[in-house]
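One structure, as C-alpha cells, below. Some questions next.
One chain of protein is taken out of this complex; the other chains stay put.
Labels run A, B and C following the written order; every chain starts at residue 1.
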Amino acid sequence: MLEDLKQEVYEANMRLPKLNLVTFTWGNVSGIDREKGLFVIKPSGVDYEDLKPSDMVVVNLKGEVVEGTMNPSSDTPTHTVLYNKFPKIGGIVHTHSPWAVSFAQAGVAVPALGTTHADTFYGDVPVSDALTKEEIESAYEANTGEVIVRTFEEKHLDPEAIPAILIRQHGPFTWGATADKAVYNAKVLEAVAEMDYHTLQLTRDDCKVPQYLLDKHYYRKHGEGAYYGQDNAKSQGHAKRS
Amino acid sequence: MLEDLKQEVYEANMRLPKLNLVTFTWGNVSGIDREKGLFVIKPSGVDYEDLKPSDMVVVNLKGEVVEGTMNPSSDTPTHTVLYNKFPKIGGIVHTHSPWAVSFAQAGVAVPALGTTHADTFYGDVPVSDALTKEEIESAYEANTGEVIVRTFEEKHLDPEAIPAILIRQHGPFTWGATADKAVYNAKVLEAVAEMDYHTLQLTRDDCKVPQYLLDKHYYRKHGEGAYYGQDNAKSQGHAKRS
Amino acid sequence: MLEDLKQEVYEANMRLPKLNLVTFTWGNVSGIDREKGLFVIKPSGVDYEDLKPSDMVVVNLKGEVVEGTMNPSSDTPTHTVLYNKFPKIGGIVHTHSPWAVSFAQAGVAVPALGTTHADTFYGDVPVSDALTKEEIESAYEANTGEVIVRTFEEKHLDPEAIPAILIRQHGPFTWGATADKAVYNAKVLEAVAEMDYHTLQLTRDDCKVPQYLLDKHYYRKHGEGAYYGQDNAKSQGHAKRS
Partner (left out) sequence: MLEDLKQEVYEANMRLPKLNLVTFTWGNVSGIDREKGLFVIKPSGVDYEDLKPSDMVVVNLKGEVVEGTMNPSSDTPTHTVLYNKFPKIGGIVHTHSPWAVSFAQAGVAVPALGTTHADTFYGDVPVSDALTKEEIESAYEANTGEVIVRTFEEKHLDPEAIPAILIRQHGPFTWGATADKAVYNAKVLEAVAEMDYHTLQLTRDDCKVPQYLLDKHYYRKHGEGAYYGQDNAKSQGHAKRS
C-alpha cells in the first residue's frame, strides 16, 4: 500500500540526520497522497539508523492508522490538522533543529534579513502563541496544529508563500509541495535562523529587507516568471539577455 | 566478572565521542549491578580510541577496586557517593561538554525553556555551589558527590525527575536507569544548554515554560501515562484517538 | 572547448562543499580565459554531488552562452560585469557562507582585526549599499556587479588588494588570480568573519590593526618582497637571516 510514497517519505526522513537537523529521534516527516486522502509518517521514537521504508505508518485524514504495525509519530495529530486545513501542501516536517528552536523559545520570529530567506520564505517566519493550559491538557498535538492554522489566519499569511512556523516554547514545523521540499524548507529555516541570530547580535539597526527584494527573490525561484535552475522556461533566455 | 555490564559500560563510554560530548579523555561513564553492589567504570586517562571492554574497572560501593589492572577514573569517588545516595540510578556520566560547562562556569542553571527540555528534565537543571577550600583540599572527588546530593536536598529536587546537575566551576554530571540512559541525558543536557544560550541572547523576557507544559511533556515520555515511542501501552490508542 | 578550464572550474566548485562554504546549491565559481575572452561557470541550481566537468557552461564577455546544454548560474550577469570591470582577475566565487552573510545582512564591513585577515585582505572587506528598487527590478544580477564596482570606486579600493565584498542584504563575492584562489579567498573571508564576530562581542574597544601590520603581513605573502611559502625567492634567505 502506497509503496512509492513510503519510500519517498522514508528517504525524506533519512535526510534529516544527514542535514544535521535532528538529534536522536527528535524529528519526523510525512507525505500525503491527496487522491487517496492518506498520508505516510515516521513511526514514533525509532532511531534513524534502524528505520526502514516498511516501518512507515499509513494514516487517514481523521488521524486513524490504516496500515502499519508500529505506532505513528506522536505528532501525527498535528500533521492531520495541517493536511486538512492547508489543502495544497504535500509534505510536513517537524524537528528540534537548534537555531530554529532558539528563536521559538525566545518567542522571536525569524526575520527576513536577506536573499537567502527571500528565496524560500516570502516574509518573516512567524512564531505562534504559546499553547494555553487547556490546549495542552486536551488533545495537545491536535491543538498544536490548530494554533499553526490560527496564526496564519490571524496574520493573513499564505502557507504556500511562507511554508514554516515556529511553535512558541517548542520548535519548527515546515511543509511543502512534497515531503522532500518540506525537508528542504526545514534546512533553509535552520540556515536562515543561524545567520539572523548573528546579524541581530552585530547590529541594533532594523535590517529587514524591503518588499521589492522579497518580490524579486521569491519570484526568481517560484511561479511563472521563475528563471533559477534548469527547469524554468525563462532561465536560458534570462542568461542570454544580460 | 560482570562481563555483560563491562560491555554495556564500554559501549556507553564509546558513545561519548560519537555524540561530540568529549575532547581527549575528558569524560567517563559507569554502570551498576545493584544486586551485587558493584559498579563498572572507565579507567583513568585512557584514550577512547584505545579503550577495550576488558579495561573497565570493577569497584564496590566503598569505592574500592575489586577487579581490573588499570586505575579507575579519578572521578570514581564521585560516582561512589551518587550510587550510595541515589539508590534508584543505574548509570552515571561525567563530561566537559562545552555548552554545559559554559553554564557551569557562569553559575547559571540551564532553564526549562521548551519541550526539548521538558521531555527529559522535569524543571531547570540546577547548578551547585562551588566547592569550598576545605572540600577541595580533602577528599575532593567524594565531596563533589556530596555537593550534588546536598544541592538536590536543599532544592527539594528528585534525582529521577531531574537526572542532571552542573558542578559550579567544573561541568555536568548526568545519570539514569542505565549507563546508556545516562549518556542520553548527557546529550540532551548539552543540546538544551546550546539552545538556551542562544535564546537568552535573543531576548531579556522570562521564557520559562509553565508547569502544565512540563507536566504534559515529561509525562508524555515517562510513567504510566506515557504514549511516546513503541513501548508504551497507550501509544497506539492515543494515535487513533485523535 | 576550454576543457582544462572546465576541469579547473569544476574542481574549484567542488571545493565549496568540502570547505563548508555552501548549503544545497547556494554558491558558484567561474574562471576566465582572458586571451579568448570566455569564462566557464557552474550551471544553475545543480546539486554539487551531481556536478560533472562537462556540465560547465562557457559564456562570453557579453554574458552570452557560447557552449553548454545547461543554464548557467543565475548570477552569471554579476560575473560578467566583474570580469569586464576588473580586468586582472581570473576567477570569481559567490556563496551564502553563514558568517559572511551575517555581516552582509547587518551592513557591517568585516574589519581587519588580525594577521589572518592581513595575510589575504589589505584592509577591511567592505559592504556595499543595498540595491535600490530600480536596480533590483531591472537587470538585477548585472546591477549586483555594478554595485560592487561602484563600491570599490567610491572607497578608492584596489580589487586585487582586497579581493572580496559583502553585498548588503545578500552575501559575499570573492575573486582572485584563478578560480582556485578565489575559493581560497572565500574561505579566508568566512574564517575571518567568524573570528571577528566573536572579537566584537568580547570587547567594545577599537581593535583594528595598524597600517604597518597590514603592510607587513600582506607583503609577506604578496609581491616582490614575499617570503612565505616555497615559491618566493626570498624565503630561504629570510629563514637563514634571523
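Basically, contacts are C-beta pairs under 8 Å (C-beta built on N, C-alpha and C of every residue); 3 or more make two chains touch, one makes a residue touch a chain.
Keep in mind it's a predicted model, so treat the numbers as computed, not measured.
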item: Visible chains that the absent chain touches, using the contact criterion stated earlier; value: B, C
item: Residue touching the undisplayed chain, where the options are B:85, B:170 or B:221; value: B:170
item: Of B:9, B:29, B:101 or B:214, the residue in touch with the unshown chain; value: B:101
item: Chain not shown, touching residues in chain B; value: 23-24, 26, 43-46, 59, 63-65, 70-72, 74, 76-77, 80, 96, 98-99, 101-108, 130-131, 133, 136-137, 139-142, 169-171, 197, 200-201
item: Absent-chain interface as seen on chain C, which is shown; value: 113-116, 184, 187, 191, 194-196, 198-199, 201-203, 205, 207, 209-210, 212-213, 216, 220, 227-230, 235-236, 238-240, 242
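We adopt the following convention: only the chains that are shown with their structure count from here on.
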item: Chain contact graph, described as a line, ring, star, complete graph or other shape; value: line
item: Size of the rotation, in steps of 5 degrees, that lays the CA trace of chain A over chain B; value: 90
item: Contacts with 2+ other chains: residues of chain C; value: none
